[in-house]
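Missing here: one protein chain of the complex. Every other protein chain is in place.
The chains carry the letters A and B, assigned in the order they are written, with residues numbered from 1 in each.
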Amino acid sequence: MMSAVALQMSCVAALLAAAALAIVLSRSRNAAGLIYGMTITISVVATAAAMNWLVRGGPEASALVLPVGLPWLGAHFRLDNLASFFLVVVNFGGAAASLYGLGYGHHETEPHRVLPFFPAFLAGMNLVILADDAFSFLLCWEFMSLASWALVLAHHREPGNAAAGYVYLVMASFGTLALLLAFGLLAGPAGDYGFAAIRAAQHAPGAVGLVLILMLLGAGSKAGLVPLHVWLPLAHPAAPSHVSALMSGVMTKVAIYGFIRVVFDLLGQPAWWMSVIVLFLGAVTAVMGILYAMMEQDLKRLLAYSTIENVGVIFVGLGLALGFQANGLRLAAALAFTAALFHVLNHSLFKSLLFFGAGAVLTSTGERDMDRLGGLIHRMPKTSFAVLVGCVAISALPPFNGFVSEWLMFQAVLQSPDLPQWALKIMVPAVGAALALAAALAAACFVKAYGVTFLGRPRSAPAETAGEVDRYSLTAMFILAALCLFAGILPGLVIDALSPVSIDIVGGRMPVQANEAWLSIVPIADSRSSYNGLLVMVFITICASSAAFFIHRFASRALRRGPAWGCGFSDPVPAAQYSGESFAQPIRRVFGTLAFHARDHVAMPPPGDTRPARLRIELHDLVWERGYRPIAEAVGFSAGWLNRLQFLTIRRYLSLVFATLVTLLLVLAIWS
Amino acid sequence: MVVISDIMVQGAQMLLVLLLAPLLTGFVRKVKARLVRREGASVFQPYRDLLRLMRKEVVLADNASWLFRVTPYVTFAAIWVAAALVPTFATGLLFNWTADLIAIVALLGSARFFLALAGMDVGTSFGGIGSSREVMIAALAEPAMLLMVFCLALVAGSTQLSTVANVLASSYVGLRVSLGMALIALIMVALAENGRIPIDNPATHLELTMVHEAMVLEYSGRHLAMIEFGAFLKLLLYISLIACVFMPWKIAVFGSGTVAAYAIGAGAYLVKLAVAGFLLALFETATAKMRVFRVPQFLGAALMLGLLGTLLLFVSRSF
Partner (left out) sequence: MQLHSLAFDVSHTLAGGLVLISFLMLYQDRLYSLLNVFALHAVVLALSVAWQAFIQDAPHLYVTAAIALVFKAIIIPVALHRIVQRLGIHRDIEAAVGIGPTMLAGMGLVALSMVLMLRVTPEADPLAREDLAFALSVVLLGLLVMVTRRNAVSQVVGFMSLENGLVLAATGAKGMPLVVEISVAFSILIAFIVIGIFLFRIRERFDSVDVSTLDDFRGERR
């Protein structure tokens, strides 16, 4: 019998083999079916193995050393409860994306740019999670980044994609640099890069703070924390849709895994001020991410921005867990941590589903701009039903899964009065309000996304003639939609499955939920709070159907179709409908002036003039304009200046070298 | 046997809210009319309206989708379930623990989500304008509501409405300015959520400032009846919520409850409803509707009250 980690590693090897096979076959016609078929099989096996591990309640971690990498170190891999949970997320996401790719991949114009990198990307994510020393971790991290970068550039001829790839590459390198420094600090002067050694070592408080900040930079930039998020809405939508789903739904989770692994697992007992930083960043990310999404008209970019919001929510959960953990409140820490992990799972489900839906819309209409879509609910009924489920779930509405994790998060927020530190006590309610704001804005944003894309009347010819997508894509979407509902009505199962992870990482667990009556969930105690998704679902179904039945039976069932009423004024052209921009107008006016310096410019021609009136909306991405552009300009300026060094005479080069040498010697003389 | 009586009480509650909701709205309308010295329609007029609407044929826009037809029932059911979970005359009902206060608010959010989508479905400008404003108001109301819940949970140590009501009714909680602030915040949120003056005018038709009515403009017949019924229930829900949390007097405690206790609880509940309805009518008559873009300030004030209440509670609990 193979050990669990060996099984996972052989899955990775199989994925890498699939990648190699894809290079050989990439020009053949059946390559897509074969490769995606292989990745489905492998991912399902890996998911099942990891899930089995979790359900068995987390046996002892299983480790493996491969004689590759640095000669005196080898490459360490290890499977524990935390890793197995994230392996479930990654591989299940991979399986769903592969299933979707089976259908979606047929529309690919240049399959040889996607097929080899897709399994490699999956393998890279698996390897990051399994890595058990800093060296392998960084190497796999970089491998994952590069594979996804290649996928971002799959359609490199489309305008903007090359720039997206460039920004992604710069940010990914920056993130890896931060991680490298973090691990350097963790390993200390002794330089033992194995995770076991790092875990056992004592870390100086200064180093702990620095590592936290470096992890926030490194893992945060990959996950999309504001203000390091700028690459994400460029790069995620640029890739083919199933890869976008993987990047948004799964790769950001790998970054979160990295953060948890280092900050919760390797650093040891946290200090309370760490949670202040994480909570603040998480809350800002959640609110800003969803505000950006609200302003967006491109469907896939909107989804990418909403990923930023969800990452913010997850970081709020992690920050709460850090705060409780620092004060030894194990139960509350377990609650917050479980909420964060639950949201990790949920987000991977509904974000993949929504990206699949966006991909389906893109396939059948060729449009990503919402203001050129509309009315797709009539032409793509199945897709639109699945996407509706995703929209309800991501808007944190009962009885779907997004609500459960959000609810657990609020329950954790309500535990904050037990914290002794005043700063945290006062901060956490404000963070809770920010969470509520983000959740409500998410609902607004997805009313907009769904309403403009799928409802109303078609705004362009492609939207009018769209058709339903293939059955593989639909199957993938419906499986995810069913899971969204399942996790929403039976959250107790998920919470219990997460308990080994929470015991490992925060040293406590939520109460066992399986014994609760009627399958409800009870985070602390019965009298404090409880929620039962199943009963809510059943009640709503019974009430709605009995109301419909009684009215149809005893009152009236007559129905007549007619033109829309619209107070007697029927808009002649579909373009007169509410567009995405007009839907966002109230929220833009309330939040936009502060967050984006938004201004509406109305050019109204004088009476008698037949020119149309024009409304132009001015939005500024302040993070980009105030943060990144000055840096880019400074880099450009100094590069231009240093350029002169290329045209010196040999004597000058020599004097430069000489001057440097003398300066260094002087420094040494003064220093010591 | 116990289970049966539990189910009976819970069923009574569900029917009670269903039967009382139109009456409450009718009462508020009647009082408003009397306050401006009009005769006003009978308090039973909403029942007649509902019955009439239900019997009428539905006129559906040509391009309305299935979502448009399902939404009235879904929103009605969500609001009904939410209303049935708020303790009215007795606490600790059978299914009270199905959803705590946060979940009840979220259920109303689900109803609103579907209504806003339905507003976008036919593709007329009125639907869009209503939906976009409704979601803006919701986005502002939700944080204020959460802070109010936080404030309550600090006092009562629970978000479970039955527990909150029992704590506030039985023990000596004391005079807390924070509870007053939470009450005002809740009232402000309730006004906004129900589309009452000064946020929105429930009696208006055809103004560019209307929100809720614009969103449901395309509905007719039994669909409209369901939506109106949902709105009645929502008003009743919020008033029950305020009554159960801030006026928990004479509410029957489940388990110890005899029939007499239930009867007293029900009587007290009716009195509370009447008082709250009267105050609402009085307030609406005395106030003017505000511009849509003043709403953020109004709800911002509610948010501020919630936060301030929480802070003050921290201070007074720190000893």
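Simple rule for what comes next: a contact is a pair of C-beta atoms (placed from the backbone, for glycine too) under 8 Å apart; a residue touches a chain by one contact, two chains touch by 3 or more.
Please read these numbers as outputs of a predicted model, since none were measured by experiment.
Mapped onto chain B, the interface with the missing chain covers residues 174-178, 180-181, 296-297, 300-301, 304-305, 307-308, 311-312, 314-316, 318-319.
By the touch rule set out above, chain A reaches the unshown chain at residues 422-423, 426, 430, 594.
Just so we're on the same page, only the chains that are shown with their structure count from here on.
Note: centroid distance chain A to chain B, computed from Cα atoms, is 35 Å.
Across the interface of their complex, chain A is touched by residues 51, 54-63, 65-67, 73-74, 76-78, 80-81, 84, 95, 97-100, 102-103, 106-107, 109-110, 112-113, 116-117, 119-129, 131-133, 135-136, 138-147, 149-150, 153-154, 157-160, 163, 206, 217-218, 220-222, 225-226, 292-293, 296, 303, 306-307, 310-311, 314, 317 of chain B.
Residues 374-375, 377-378, 381, 388, 392, 395-398, 403, 407, 410-411, 413-414, 417, 425-426, 429-430, 432-437, 439-441, 443-444, 447-448, 450-452, 455-457, 518, 520, 526-532, 535-536, 539-545, 547-548, 551, 555-556, 558-567, 570-571, 574, 576-578, 582-587, 589-590 of chain A are the ones touching chain B in the complex.
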